[in-house]
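With one protein chain held back, the other chains of the complex are shown just where they sit.
Think of it as A and B in the order they're written, each chain with its own count starting at 1.
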Amino acid sequence: MSDVRQVLREANAEAVHRMLAAEPVLIDVVAAADAIPELGEGMILHAGPPISWERMCGPMRGAVAGIAVFEGWANDLDAAAALAARGAFQFRPNHDFAAVGPMTGMTTASQPVMVVENQASGNRAFCTINEGLGKVMRFGGNDASVLTRLAWLRDVLGPALGTALRSSEGIELKSLVARGLTMGDEMHQRNVACSSLLLRSLAAALASTCGDRAILTTILSFIASNDQFFLNIAMAMGKAITDPVRDIKGASVVTAMSRNGTDFGIRVSGLGDEWFTAPVEMPDGLYFPGFSAADANPDMGDSTIIETIGLGGFAMAAAPAVAGFVGAGAPSNAAQITHTMREITLAENPEWTIPALDYQGVPTAIDIRRVVETGIAPMINTGIAHREPGVGQVGAGVVRAPLACFESALWALGKRLGVT
Amino acid sequence: MSKTSELPPGQSPQRVKDTPVSLIQGSPRVINVGLSGFAEALAAQGVAVIQVDWSPPARGDADLATLLSKLSD
Partner (left out) sequence: MGVGKATGCDMSVVFNQVRTGVFLDSVVLMRISRELADLEGIEEAALMIGTPSNLAILERAGLLSELGRQAGGGDLVLAVRARDAATAEIAATEAERALERPSRTGSQAETWQPRTLRSACSVMTDANFALVSVPGDFAAAEARKALRLGLHVMIFSDNVPLEEEVALKREATEAGLLVMGPDCGTVIIGGVPLAFANQVSRGDIGLIGASGTGIQEVSSLITRLGGGVSHALGVGGRDLSDAVGGSSMLAALKLLNNDPGTRHVVLISKPPSTAVAKSILTEVAASDKTFSICFIGAAPLSLPSNATLLRTLKAAAEHAVGTSINAVAKEWGEGSVLPGAGRSRIVGLFCGGTLAAEAQVVFIDEAVSVASNAPIPGVSQLVAASHHVLVDLGDDSYTRGRPHPMIDPTVREGELVRALGDPTVAVVLLDVVIGHGAHVNPASAIARVLCKASPDRPVVVASVTGTKRDPQDRDAQASILRGAGVLMAPSNADAARLALACLSLID
């Protein structure tokens, strides 16, 4: 076997091993600045690969303005926008700081972030708390109601969750997700089972550590009313699993997929922190009444970390109802989608299995070589935002990662390995 | 982290090369890559055959296909 083949094979085997060996545990909620020391005045982390203010889509600009007001860096939204246009803020990807965020993905110093620790490798990853449905900052919402809610998360829910988690051993996530898979969740569009299991795990600790009954009531009803509460935890889990897979020389496994509403970017283990980007694609889905594809924002968010670890679109067979969205086909096609994603991955996860597929493990470790060879792009289950900031979710569907990202990454890997 | 000489769980095993599978013992078990008529004819005779839904590698891009062949393992 040639040198290059040997290098690739061993590097990818190591990458797969690290992914499957992860032990993610939700251990805490802390202020973002405590988790990420670099987060100071004027620094805004966002979803997706690097992007400048000029290229940001409407919802992301709305979110930036809102978060700047929230942090007290501007008096109102217009002033915030003007500051942003002048370059007063530093915009960096969440991914550069062991963080991820859904949709606009705003992460700033005072916001509470959930902490997931990978106890097999020791690294931690962070994600803000899911705000709920409707008019929220992750869809670009930035009015008083949005900021009030963020303040409540910062002052009430975040600290309470943190206290509850610290009073316990933390919540082991791999087995929770495994149960969710048997209950119809795929952890991207469907999180109701995992959200319920999480609340079950947390309820006693919350009740015993939160002295104020009124506050406890609002906390419990907030979590209980949000089917997607677990999404942000799943995302932090995904980041905690993939971060140790970075920088394995010669490995062709994808360590991140992410979008900022303008660009779709991927990172590859053997290519370190380099982003390979292409324009995001438009989602193909079903819309809530009153909305149509004309209202849709281009694809956005760090939530594609979920597909990167074999869940979401890759686990479609566990959630056939999700396959019913336009673009994915009939629910009976759900198994086919998972089989198709298996073509572009190196392994199956024996701890995350799908009963409908005779307990086959979810397809894990996307290999850019297989993506390019087969022309099968990763399939992503996603919510669809309104293109105007602040309106919120208008539908849900599927979107593909652009093949161009994988092709340019392959050329770079070829050059790095000396075959071109 | 353990160094790898064994395969991680979930990876399909390569066949052991010092005992190649027999071509002529028993009925052929065929993987058909290409003209589906061949697979249909075999299936009609009750022969074990599976059809691959094949498309050109790298969507027909010859340079990428060459690169892929150099990076395959």
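Operating definition for what follows: a contact is a pair of C-beta atoms (placed from the backbone, for glycine too) under 8 Å apart; a residue touches a chain by one contact, two chains touch by 3 or more.
Treat the numbers as computed from the prediction; the structure is a model and nothing was measured.
Chemist: Per the definition of touch given earlier, which of A:Ala151, A:Ala204 or A:Ala321 contacts the omitted chain?
Modeler: Selected residue, touching the omitted chain: A:Ala321.
Chemist: Under the stated touch rule, tell me which residues of chain A contact the chain that is not displayed.
Modeler: The missing chain touches chain A at positions 133-134, 286, 288-290, 321-322, 324-326, 329-333, 335-336, 339-340, 342-343, 370, 373-374, 376.
Chemist: Can you list where chain B touches the absent chain?
Modeler: For chain B, the residues touching the absent chain are 12, 14-18, 20-24, 26-35, 37-38, 41-42, 45, 47-48, 50-57, 62, 65, 69, 72.
One rule holds for everything that comes next: only the chains that are shown with their structure count from here on.
Chemist: Taking the touch rule as given, give the residues of chain A at its contact with chain B in the complex, in rising order.
Modeler: 1, 4-6, 8-10, 12-14, 16-18, 20-21, 252, 346-350, 361, 364, 369, 372-375, 403, 407, 410-411, 413-414, 417, 419-420
Chemist: Considering the complex alone, what residue numbers of chain B touch chain A?
Modeler: So the residues of chain B in touch with chain A come to 1-4, 7-11, 55, 57-59, 61, 64, 67-68, 70-73.
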